[in-house]
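The other protein chains are all here in position, but one chain of the complex has been omitted.
A and B are the chain letters, set down in written order, and residue numbers restart from 1 in every chain.
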Amino acid sequence: MSAIKSEPFVINIGPQHPSTHGVFRIKATVDGERVIDAEMVMGYLHRSMEKLAEERTYTQNIPFTDRTDYLSSMSNNLGYCLAVEQLAGIETPSRGDAIRVIMAELQRLASHCMAVGAFTNDTGAWQTPVMWTFREREKILDLFEMTSGARLTCNYMRIGGVAFDLPKEFEPACRKLLAQLNPFIDEMEGLLSGNEIFLARTRGVGVLTPEMATNASLVGPMLRGSGIAWDIRKAEPYCGYEQYDFAIPIGYQGDSFDRFIVRLEEMRQSVHIVEQALDGLPGGPHSTQVPLALRPPKGEAYARVEGPRGELGYYLVSDEGPTPYRFHIRPPSFINLSALKQMTVGGTVADAIVVLGSIDIVVGEVDR
Amino acid sequence: MALTVLATNNWYDLRDLSNLSRVILEGVDRFAPHGIVYVLAPLIGFAASFLIFVLPSQLFVGVYGERKLIGRIQSRYGPNRVGPFGLLQPIADAIKLMQKEALTPWAADVAVMWIAPIVFVAPCVLLFAVIPFGPRMVFADIPTALLYFLAVSSLPVLAAFMAGWSANNKYSLFGAMRVVSMAVSYEVPLVLGLLGVVLFTGTLGLQDLIFWQKDNHIWLIAVQPVAFVLYFIGVSAELNRTPTDIAEAESEIVAGYLTEYSGMKWGLFYGMDIGYALAAAAFGSTVFLGGWSMFGLDRWVPPWMIIVGKTHLFYFTFLWTRATLPRLRIDQLMTFAWKFMLPVALANLFIVATERIIWTENGLSDNIVYLYAVVNIVLAVALLVGWSRFLGYRPERTPSKARLVYEVGGYVPVPVAPAKGEGRP
Partner (left out) sequence: MNGVGPTLAFYALAGVTLIAGGGVMASRNLLHAVLFLILSFVGIAGFFALLSAEFIAMAQVIIYVGAISVLVLFAVLLTPRAGRNNGETKMLAPAVLLAISLAAVFIFVITDTDWPTVATSPSLTASDLGEALLTTWVLPFELASVLLTAALVGAIMLVRTVEEEAEDALA
């Protein structure tokens, strides 16, 4: 008896597709509903940032970092500023550090809101979870607006500290928000973690074994979802993260659902960190004075932070000029995306979308 | 069957609109030549059931209500710009759709692509012919109305397939394949579930079913809970409503078989999707929720208002699932239909047949229906839970919270391997 012959079929998921989260394309070869080959096509959003940055001064480059991962501009600012500070040997005041921690964790909350919502949308929940998470994200963005004047591209961190001190009304507003966030996270968890359809769609889909995750040098929730306890905030603390008490959430078997629950738990931990930072907010200046035309000594520096999507690194080389000689970003989404093919091949088209959603890419960061 | 309605035969008695149409027809017959009334009667029936009930329901419950309610569920406002409370939004949408260009791709099968919306719309209009709106308000009271409904509701699948195939688009073809395979799979448990109802009541007529429920003072949802569950799930799948909307799965295959449609051609599909959902809701409330009868309330409240209210409530459950549930994957849906729904439907059929034999062979009184209702509800819960556990559904074994560690390091092995959740899909 012979099997029915079927022809493979190439289907483009993207660059214009409702769930590619930007201009990203998967060229999937499918056999019926099953994906037998997947090719990632990226570069539609390439803006040549790393080259352009070589023509601008160190301070002028901060707004660029806003626009790489446009969903977590604070973390990007922070990583870049840390790299410059390391290069030039600048100390930051403790109040500046605390404000940086508050902002970075709020940014993580905002970004994870987006990630969780968009991921749930990819599993087919028609807009409701994404609307709910956006509602909470808006409140966080309101806080950003209050402090930095901008909601999306904040441009708030400066070399040596932050641009402005926190306004008077920030602390009560932030505490009010934190009080609302924990019940919200519980609500999302109650709605989705126990939802049988959601479980069926995500459990066992896009499984990454710990070996696969480390071999692909994945970072952030992707790595932790596979059960590996790794967090830059603990491994190589910056901005005084060593004084805060928080846990690293890890998953069980590295499937899409584990990445989802890891993100939800990280949001809880972030709320906890912001609470501690607000409680122990030191006085003093929020920034050190740094010459506008900064000329760091000859050398190189690599600073990394734990962004919402994982390890975000900035590599800078200085030739004592006013502009960096070399500017390189290690974007977490780009590295995480490298595991997509392994996770999608063998699954169905619907699984591929779920896996892509669980990676939580930002194409601005992938293509830079 | 005695007509236990209070309605008089006066044309102004709103409790029975059939009087009005009778008066009109008699009046016309007096002046017009013989035979005109035969043409006029269907037109009145069409106008009454479709133009007065279906179209406004589609526009104001389907389009406006759906958008407004889902908007509220999603913590946003929904339409509120056009007209008071945004009530004129559906009309504005329709005008917009008519203005839009209905594109036809160059490589499309043009004839099939243009016929598909027509094939999609026509059965929807036909479906409402057998829905009883009152004791005497049914357009075509045929004895096999239930079968008629099933037959006509199997037609739109063809239209969806035609739409998907003719557009010559890969996403459309995916959608078409999914529609066809879903229809084949879900038709079987749906029909088997309804067979339980037919076997229990011994009739295929919708009006007879209502009178059965009215005479026994019980709704069939209580007597046949499994059939109701099967009907709801099956009809959701046939109608492509979430969580089974894989044929139009927006996040996967853009819009499925509708990807290449635009303008009013798309509008017809969209509008009639709501029309089919309303028809399914009307049918479901007729078969399972007592139709126009309401435990004696139909003597005072116009029966057609009761059925319209029930239909809209039933439709609300479709909205509710749409706004809250994620979508299943196609293989999970197929598995669910064949491994879960089909055995449950067969078991239900077996139970019903046994009960019916006991009832008729021993000549028991009709009051045994209440006993059967209790027995069947217990059996239904046992059947659904038992079968899902038999298939390996173990919700308590799946962890739903992340583990917490406080030190960085390498891989932290999972203490107890979690059960590989095959489970109910």
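One rule holds for everything that comes next: a residue touches a chain if its C-beta (ideal position, glycine included) is under 8 Å from a C-beta of that chain, and two chains touch if they have at least 3 such contacts.
Only a predicted model underlies this, so the values are computations on that prediction, with no experimental measurement involved.
**Student:** Quick one: which of B:Y38, B:F295, B:F350 or B:F390 touches the chain that's been left out?
**Tutor:** Here the residue in touch with the unshown chain is B:Y38.
**Student:** Going by the contact rule already stated, which one of B:L17, B:V138 or B:M162 would touch the omitted chain in the full complex?
**Tutor:** Of all options in B:L17, B:V138 or B:M162, contact with the hidden chain holds for B:M162.
**Student:** Using the document's definition of touch, tell me which of B:I73, B:A167 or B:L204 contacts the absent chain.
**Tutor:** Residue touching the chain left out of view: B:L204.
**Student:** Can you say which of B:T104, B:T144 or B:T317 touches the chain missing from this structure?
**Tutor:** Checking each option in B:T104, B:T144 or B:T317, the one touching the absent chain turns out to be B:T144.
**Student:** Going by the touch rule given at the top, which residues of chain B touch the chain that is not shown?
**Tutor:** With respect to the unshown chain, the touching residues of chain B are 38, 109, 112, 142-144, 147-148, 150-152, 154-155, 157-158, 161-162, 165, 177, 180-181, 183-184, 187, 191, 204.
One rule holds in what follows: only the chains that are shown with their structure count from here on.
**Student:** List the residues on chain A that touch chain B in their complex, please.
**Tutor:** 9, 11, 17-19, 33, 120-128, 131-132, 135, 189, 191, 193-201, 203-204, 210, 226-231, 234-235, 247-253, 258, 261-262, 264-265, 348-351, 353
**Student:** Flag every residue of chain B that touches chain A in the complex, lowest number first.
**Tutor:** The touching residues are 70, 73-76, 170-171, 174, 242-243, 245-246, 249-254, 322-332, 395, 398-414, 418, 420-421, 423-425.
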